[in-house]
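The complex appears here minus one protein chain, its other protein chains still in place.
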Amino acid sequence: MSALVELNSVTKIYGNKKAVDNVNLQVQEGEILALLGPNGSGKTTLLKILALLEAPTEGTIKFQGELVTEKNAEKMRTQSTLVFQRTLLFDTTVYNNVAYGLKIRKMPRNMIDAEVKKALQLVKLDGFEKRHAKKLSGGEQQRVAIARALVLKTKLLLLDEPTANLDPKNASIIEDAISTLNREYKTTIVMATHNMFQAKSLPQRVALMNEGQITETGAPAEIFGKLSKNLVRFAVLDNTFAGTAEATSAGTIIVDIGNGVQVEVTEQRQGKVSIFVNPQDIILSKHAVESSARNVLKGRVTEIKDLGSIVKLKVDVGKPFTVQVTKRSFNEMELNLGSEVYIAFKASSVQVL
Amino acid sequence: MVDILGGIAKALQLIVTGDPMLYGIVYRSILFSGAAIVLAALWGTPIAMLLSLKNFRGKTIIKGFFNSLIGIPTVVLGLVLFLIFSNGGPLGFLGLLYTPAAIILGEAILVTPVLISIMVNAIEAVDPDIFTLAKTLGASESQALLAVLKEALNGVLLSNLASFNRAIAELGVALLVGGNIAGLTDVLTTAISRYTARGELDFAIALGIILMVLVFLINMAVILARKAKWVITIWRTPQ
Partner (left out) sequence: MKIWQKLLLTATLATIILIAGTLIYFLYFAKRRLIISTTTSLYDTGLLDTLEKDYETKHPDVDVNIISAGTGIAIQHAKNGDADLILIHSPSMEKAFLEEGYGVNRKIVAYNFFTIVGPSNDPAGITGKNATEALKRIVAYGESLADQSGQTKVWVSRGDNSGTHSKEQALWKAAGYNYTLISAEPWYASTGSGIGDTLNVANQKAAYTLADIGTYLKFYVDGIISLQALITEEPSLLNVYSAIAVKPTVPANQSLHEQINFKDAMDFIQYLVSDETQQFITNYGKADYGQSLFYGAVQPLRSNTPELIVSWIKSAAFFNGSECPPQYRNGY
């Protein structure tokens, strides 16, 4: 494996803020690299630099061994493409959206038609060509945006939180498409995420970002293995907490994550640990219900984010938990900011990192 | 009093029989206004793009300047241009006064603020990330700018349409720098004023009807063109 992109001491300053701070990074050909870090840690800026959309304030970039300069940036830029976190579509048909980059590359019309068709199949939007892109649902729109990028078959595909605002169904379609692309076309992929779960399953390598710096890189198992110590800093990640584990007589452990919040976990670990609960595994109710879930916590809704078919909620039970419910149950439960709710999840749903 | 109905009847007769003088005036009106819009769009579009997409000092002042020029009385501009183009004026050596070129230039200058202001608003309404998006999809700087313009297509069309309407309906510039010379520089508005003054009201009414119909048709055509473009876009897309 050789390096596709190489960042040497790259720093990007906006005004007086260092968005990216002295980053050295090699992206290997054919790998999937995840940039994991809280919001504002510089992931998006780093992706824009990798996409050659922003020139670094200091430092150099090499693409396939060739130094990127102001002169050749425009040409080299066609070797990569970036999918923004916020879904952005041209105000036209799905076909025209997906075909845009191919038209720019002057591909013959019949080939464009075939490529667009394949790309749409990959994101499970077969036959959507003539639909108006902006009239699709949020999830479908993001899938169009993904198709528009992967149809180009660039050497490097950059994804900025590709599934952050999506419901599980749309998210898994996109994740499948990404791994298919990497498997079949050996496309190198760099994706930013603050979803632990995604960072654990998709990539071959993870780079941890914090305050503009890359603090650690390595294979997911390796990174998450020694993450426990570092992870306190990553408390901003969804449902990721650090705490102290103690064994119980029932053969499980209790992790005290602070503020009087204790979580029961089915793994055998002692001392300092970090835990992660997938938002999809959490059940939300208005009253304490009897169930097999070992963890039932009472709290208040502090944030409501409408994502179309699903609603993302933040529930403060002493520590903030992110929960996903469908729009329908959200409406049926008549939830508001400040509503008193219970969250419940199985001890076996908790992952120790 | 003036026989309005009789005037209209006679006017319709002139229109139907294809009076050559009448249609010469109509032809010149469309030609001059059309050429003025092409010219105004050529120099207005880059200025609008700079004003809406780039940040530089004095931008607000320039925008305000163009905004306030939208309402410039046509006779005032006509007078200024007359003094400039006059053989005794600074550009007199070009011999432009009382030529079609003078009207085209004058009307282009007249509508440029309209064109720029509407286009700036339209482009500013486009998501600024569209530019970056096009670039990351492989577009060059110019192609990315075109993508932004395309997103603002409605506003861009509107700016051209509003400019055309202003050009074809204005009197001051065409009269003062064109001179309303029969068969050379007389256009709909100047001819209407001439024939009204002469008491040849049927001719004036005929020209007035044509001007109204023309403005109406062009507005309709642009609306329909947008619809048609959408239909063609879909039709040309493979299944």
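We just call them A and B in the order they show up, numbering each chain from 1.
Here is the rule we go by: contacts are C-beta pairs under 8 Å (C-beta built on N, C-alpha and C of every residue); 3 or more make two chains touch, one makes a residue touch a chain.
The structure displayed is predicted, hence computed values, not measured ones.
Here is the thing to keep in mind: the chain we left out touches B in the whole complex. Residue-wise, the contact with the chain that is not shown comes from B:105, picked out of B:26, B:105, B:156 or B:207. From the options B:30, B:94, B:162 or B:215, the residue with contact to the chain not on display is B:94. The residue touching the chain not shown here, chosen from B:31, B:146 or B:218, is B:146. Across the interface with the omitted chain, chain B contributes residues 1-2, 35, 38-39, 42-43, 45-47, 49-50, 86-89, 92-101, 104-105, 141-142, 145-146, 179-182, 184, 194, 196-199.
Simple rule for what comes next: only the chains that are shown with their structure count from here on.
Chain A and chain B, compared by their mean Cα positions, are separated by 50 Å.
Residues of chain B touching chain A in their complex: 127, 129-130, 132-141, 143, 147, 150-151, 233-234, 237-239. Partner chain B is touched in their complex by these residues of chain A: 48, 51, 53, 74, 77-78, 80-82, 84, 86, 88, 90-93, 95-96, 100-101, 104-105, 113, 117, 127, 129-130, 148-149, 152.
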